[in-house]
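All remarks here apply to the structure that follows.
All protein chains of the complex are present and in place, except for one that has been dropped.
Here the chain labels run A and B in written order, and each chain numbers its own residues starting at 1.
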Amino acid sequence: MENGSLALQYLLSGITKGSIYAVVAIGFNLIYSATGIINFAQGEFVMLGGMVAVTLAHYVPLPVAIAGAVGVVALVGCLLELALFRRLQRHSVLHLIIITMGLSIVIQEAALHIWDEKVRSLPYFTGSEVSSVRFLGAAISPQVLWVLGTVALVVLALHVFLRYTLQGRAMRACSSNPEAAMLAGINIPNMRTLSFGLSAGLGALAGCVISPITMTHYEMGAPLAIKGFAAAILGGLGNPMAAVAGGLLVGILEAASVSRLPAVYNDVAAFAILLFVLFVRPQGLFGSPTSDTVREH
Amino acid sequence: MLVDEINASGGVKGQKVELVLKDTAGSPERAVSFAKQLIEEDKVLAIIGPSTSGETMKIKDLCEENKMLLVSCAAAETIVNPVAKYVFKVPQKDSQAVLWIYRTMKDKGIAKIAILSSTDGFGAAGKKQLEDLAKSEGIEILVDEVYDKQATDLTDILTKVKSKAGVQAVVNWSIVPAQSMVAKNMKQLGLNVPLFQSHGFGNPKYVQQAGAAAEGTLFPAGRLLVVDELPDNHPQKQVLAAYKKDYESRYKEDVSTFGGHAYDSLMIVAEALKQAGSPDREKVRDALETLKGFVGTAGVFSFSATDHTGLDLSAFEMLTVKDGKFTSYKK
Partner (left out) sequence: MNRFRQILPFTLFPVVVVGAQLVMRATETEYCLTQLTMAVYYAIVVMGLCLLMGYAGQVSLGHGAFFAIGGYASAVLTTYDFSRFKGAPWAGWLQKAHLLIARQDLYGNTAMTFSPWAAFLTAMLATFFIALLIGYPALRLRGHYLAMATLGFGLIVSKMLLGSNITGAADGINGVPAWKLLPGLAVTGKSAGRVQNYYIACGLALLVLVLLRNLVHSRVGRALQAIHDRETAANAMGINTAACKLKVFVLSALLAAMAGVFFTHYTGGIAPSEAGALKSVRYVALAAAGGMANLWGVTVMSVALNYLSLRGWFGTYDNAVFGAILILIISLAPEGPLKPLGLWLRRLTGTRPPSPTSHDPNHVSRFTFHASPAAELAPQTDERATGRSPQHGAP
């Protein structure tokens, strides 16, 4: 393969992974924006979405299965918020983050016992396991285009929702100034539930669309959550576009690392870069430095 | 399932067999802790398992020091090399699997290859054998990469493979989901060279996972997977057919070689116990070591003082995937 198309191929494979991280990072970002919580269980929502969809797909056509999975997992997200976080309002954010870690472990084990340890996947939306789209000497699976399309759609939808609908604007108000929002009559706890449900649903959608690529199994949640979280922080929390950019960047960095170093260190490279960014510019590449937020000096 | 069968048919020499189950969930320190429990508290006759090489290695020295009979279901060579008096294993040796792969390659005129393996114990063991045996079999390794077993996508590593000119085949040593991912990603990238998988590919579900991409995959495996194709006079046919029938009717899923290893380990211990005559660990160990010609699912076992695996190259056969099914590979 000549250099040009080789570089392009690495880029495309970086985008493949990056799109997966991006679609997970958006969910992280949403909950964070609305509630200030980093939800480590976000990866499990992705996993649940895929699992439920695969089960449903045995009985109903694929699009219905996906819609069903999104609905079910969104409901689960809402219920979790109601059951847990509603009662924990006086707890510090850090406590809540630790709780989400515990939650992620419990959901993972529950999935193991509800389904089993086997790997499963949804069928490719278009084409099959062997089809690919050629582009200037490089190739990519059509499913990746579906993922990218979903990401774009979600970002657009979120933008419209947050800017132009009442609920969306209420959510934005909650995140920027909860006290003022309360004074304006916005029901903050309900907003929180809504954001959890929405984030869970988004996660489920992500899980469905990436399922043919990554395959769905009970353990997939944790590594995805970590990478998605890293991507969201790299881009800068608080901004869905930044989350997407962060995700794509992480994917491309990993691919770049594979091209130069032994492939086994690609995770190390991604996390090392993340640590570097955290130490040097904690608000992320595209985040705005709000004065006393992340550092004390 | 087996314990019930054995006990139903009168036990071994009249004594019932009791199974003490401990699930380590792949955690090495739990393996050590449970092994100590089994040795010191439950005082079992023999330990069967664990199924991963990492855990087995953690308890190998422990069992040897405590004179506890260990029949492992893990494949690493290091389990039986150096040979420990009390430690045996039942899966075929990785080196045998590799030799089958390399010899098939030579038949096909393949000399330059790429090796991919996962970061777990299984992948690491395979990688070592592939590297050690390459030179003597006349194979040149152009690319040798390890990937995280939980990777979400492997196109970047396969791009690296594609970038090296002259790669004639790819060998992948891992378990799901990576196994299927490699197959799919190769086809998606247009890397149309033969794909060899490890004997870890031995489950029809993995073929389903990879779908159309699995066609033509080559891998060595025990004959359990193609038992229906065996001629009736094949020494293993009866045992394999019986096991397959029992397993599939009881558990409603396809047999795989992994369940087969558990079967072999238990049946071998039972047989050794029968020959020893009494549940005395030393006698059973000696009986096991001198066991010859025992028909199991993985092959025909013949142990000796220097060979605690008991299987030779004939335990394997080269299989391939055709029309979504396993079938013997004909040259």
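Keep in mind that, in the parts below, contacts are C-beta pairs under 8 Å (C-beta built on N, C-alpha and C of every residue); 3 or more make two chains touch, one makes a residue touch a chain.
If you're wondering where the values come from, they're calculated on a predicted model, not measured in any experiment.
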Hidden partner chain, touching residue among A:8, A:38 or A:122: A:38
Selected from B:148, B:246 or B:286 as touching the chain missing from the view: B:148
Residue of A:51, A:76 or A:222 in touch with the missing chain, whole complex considered: A:222
Absent-chain interface as seen on subunit B, which is shown: 22-23, 25, 27-30, 32-34, 36-37, 40-41, 53-54, 57-58, 60-62, 64-66, 76, 82, 84, 119-121, 123-124, 146, 148
Missing-partner contacts on subunit A, residue numbers: 36, 38, 84, 87-95, 97-99, 101-106, 108-110, 175-179, 188, 222, 226, 229-230, 233, 262, 264-265, 267-268, 271-272, 274-275, 278-279, 282, 290, 292-297
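Just so we're on the same page, only the chains that are shown with their structure count from here on.
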Complex interface listing, subunit B residues touching subunit A: 119, 145-148, 150, 152-153, 155-160, 162-163, 176-177, 180-181, 183-185, 187-190, 205, 209-213
Residues of subunit A defined as touching subunit B within the complex: 1, 6, 9-10, 12-14, 16-17, 20, 118-121, 128-132, 134, 139-141, 210, 213-215, 217, 219-220, 223-224, 254-255, 258-259, 262-264, 266-267
